[in-house]
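For reference, the structure I am asking about is given below.
Shown here: the complex without one of its protein chains, the others still in place.
Up next is chain A:
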Amino acid sequence: MIQSQISKAAEATPEPVARRIRGLSDRSIAWIFVAPTIFLLLAVNIYPLLRTIWLSFTNYRVNRPNNDVDWVGLRNYERILSDPDIWNTMQATAHFLFWTILIQVLIGFTLAYLINKKFKGNNLWTTIIVLPMMLSPAVVGNFWTFLYQPQIGLFNYAVGFLTGTDPASFSMIGDVNLAPWAIVIADTWMWTPFVMLICLAGLRSIPESLYEAAECDRASHWRQFWTITVPMVLPFLMLAVLFRGIENFKMFDLVVQLTGGGPGSVTELTSINLKREAFEKWRTGYSSAYAVILFVTVFGLASIYVKALNKVKQR
C-alpha cells in the first residue's frame, strides 16, 4: 500500500526535478531535509548569540541609534565583574536557587513517596497537588502579595495563629530578612509539584521484583529505601534539580510581581537586574556582556551537571 503510494508520488514528480534528485547522494538528501531546521537555528539562536558576543565588546545603546558605536574591548566585562551591586544580585540568586531546589527536592520527593503508596483518593490528591504549577507565575506572584499582606493576608494570619504573634507586626515582602524567604516560599509552593511528578515517575519505574527480592533477603524497609528506592530515583531527582536550577536561574516574573526586587535590592535576582540594564537603562553593550557572563555560567554548570547525571545513569 505504502509502496504503491511512493510509486505514485515518484511518477507524479516532474521529470527535471526527479532527475536532479536521482543524482543526489543519501547524505545530500539528508542535508536537504535538515537544512530548514539548521537555517532556523542559525537565524534565531546562533546569529543572536554571536551578535550579543560582538555587542558585548562595544558601547552600543539601542535607544541611541544616531550615536557612534565604539569598540571598548573588555571594559564591559571588567565593569560587571567589579561591580558590588552585581555580586549582590548573584548572591541573591544563589540564595534563591539553593533554598528553592533543596526544599522542593525534599518536599517533592516526600510527596511523591506518599502518593506512590496505594490509598483511596490517590489520583484526586495528585491532581490537587499539581494545580499550582499550572498557574501563570505572574498570577502566583500577584496573589502571594495578598497572602503576605500583614493586615488581611492568610499567610500572616496562619503564622500569627500558630505562633501567637500579631499578624500585622511583620511584613514578609517589606522586611529585608524575610523577603528572600518570601520568594522562596512562593516558588516552592508553585514548583514542588513538578519535582514531585518527576520523582513519582522515578518511583513508578522501579521494578516490583527488586523489593520482592529484598523482602526474601529480609532487608528492612529502611534498607530497601536506601539501597533500592534512592539509587533508582536519583537520576530522576538529578533531572528535576537540573530543570529547576535552569528555570530558577532565569526567574523573573514571579519575583517582579511579588517584590519588584525589593526591599532595596535584596530580592533583585540576576535576570531582573539584567532586564533593567538592557531594557530600562538601555545599556545594550554592557547588558550583552552581562548576558554572556550568565550564559557561560549556566552553560558551564549545566554541562558539568549533565556529565554527572550521565555517570549516575550508567551505574
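To be clear about the criterion, contacts are C-beta pairs under 8 Å (C-beta built on N, C-alpha and C of every residue); 3 or more make two chains touch, one makes a residue touch a chain; residues count from 1.
Criterion: contacts and distances are computed from a predicted model.
Asks: Between "Cytochrome c family protein", "Anti-anti-sigma factor", "Extracellular solute-binding protein" or "Spore coat protein CotJB", which matches the UniProt record of the unshown chain?
Replies: Its UniProt record gives the name "Extracellular solute-binding protein".
Asks: May I ask which residue of A:V69, A:A168, A:L210 or A:V298 touches the chain that does not appear here?
Replies: A:A168
Asks: Taking the entire complex into account, which one of A:A30, A:V62, A:A94 or A:L154 touches the absent chain?
Replies: A:V62
Asks: Please pick, from A:E11, A:D26 or A:E280, the residue that touches the omitted chain in the full complex.
Replies: Considering the complete complex, A:E280 is the one touching the chain left out.
Asks: Can you list where chain A touches the absent chain?
Replies: 62-66, 85, 145, 148-151, 153, 168-169, 171, 173-176, 256, 259-266, 276, 279-283
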